[in-house]
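One structure coming up, written as structure tokens, with questions to follow.
Of the protein chains in this complex, all but one are displayed in their positions.
Residue numbering begins at 1 within each chain, and the chains themselves are lettered A and B in the order written.
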């Protein structure tokens, strides 16, 4: 199985699929091609939230603002999964989450993340390495077998420190637990505003009111706990605090955009 | 085969697919993940227009404004098809259409709609039952076999009346057949305004002019019967009257939105 993730929209991913299918009949699954354009951190967030749910696969992830520069291509192997993409920080948080999920399932599988550089020759284009570099790489890794990638000439083992790590900002919670300050990581297709404040900050507070900027909102365990059109704070499926609106877009009421600072005060 | 329908956009459906593929290698087909957000009636409309064209499959349909409340999960079996989703009215119109289509094909298959409650245990999240409840349910039903769903512990037969029915509004046609009043059900990606007025109201009227609000439009059998940019009334592929514009968006000329009242007068 090969999964595909990118910020390419449509129809560029089709060229990637065509190239892959020239050499393999692997099952292909689109994770998404609507990642926020050229936003490495958002790509890491969304791939971390989706890819660890998959069974063993080669996951090709291409959000590539440095396409055509001399940035490396890397591969990370986590158990029976392989991640392949440009070395710009997207892959490492995904690998870490995959590793934790695999440890939960099989236990005792520590230190199961292995890093590789993937050497590529001059591609056909300078602007579409998804098609010219990463699609053929994914097909080659798939057909070689994830357990045997070292046998590919293009693959060289490297230490983790030789690869780029995307840093997520930390949220801070004040000493008396009455306020938390974080950042908007992404806004989803429902308009839910997803912050980096850990969901534990809202534990046992369902029904309490908090303020975010000039908005006062109830802490709830789900959307329907407030009236249609009302704002709410809840813990999303990814474990972080979200600023949402029941049957509406969080962005309509909370005046927040991606990368804005968010302060929640009780 | 498992088909997936939702209002999730991207990338949430990928997590559903990952969960499904953990336990089954069923073929997966996306019907759509762009259903109008949290609009139960629109979801019923679009799934009714697409799902009955499929061969035997488990169809998971998640438009779920009540996620995290105590609303049930239900399953409807129609011949060799199974529909699974939240019990909020979406599934029943789809089941009915599926049943009629199967009766056309095989004849004599009356009363082939069976209703079940699908019991689920406390899911991982309160806001993403697509991933935590319905994806595993679809995989379980698929691997059990649609004909044998009663053997699943989670499945309990219930009467139709124990499930929620989404009501579509009725259109009215006046006694002398010169005007019809209905409602906008959905607007498609072409900007075609799809009403609930039955196509039969336009029968034998191609070439006549009618008014809708302040717009006068020709009744045509297809788009190209009027000039580029001109409005028209036609019977869409779903059998209802549409307010369209040739090579344009119906919404540019007809001042109509979803749920607006539409009156067509000859």
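The rule is short, and it goes like this: a residue touches a chain if its C-beta (ideal position, glycine included) is under 8 Å from a C-beta of that chain, and two chains touch if they have at least 3 such contacts.
For clarity, every value in this text was computed on a predicted model and none was experimentally measured.
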For the chain left out of this view, which of B:50, B:103 or B:215 touches it? B:50
Would you indicate which residue among A:65, A:145 or A:169 is in contact with the undisplayed chain? A:65
Touching the hidden chain in the full complex, which residues of chain B are there? Just list them. 1, 3, 5, 29-35, 46, 49-55, 188-190, 221-225, 234-237, 247
Identify the residues of chain A touching the omitted chain, counting contacts across the whole complex. 8-12, 14-15, 17-19, 21-22, 28, 37-38, 65-69, 124-128, 131-132
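Note that in this section only the chains that are shown with their structure count from here on.
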Gap in Å, rounded to a whole number, between the CA centres of chain B and chain A: 31
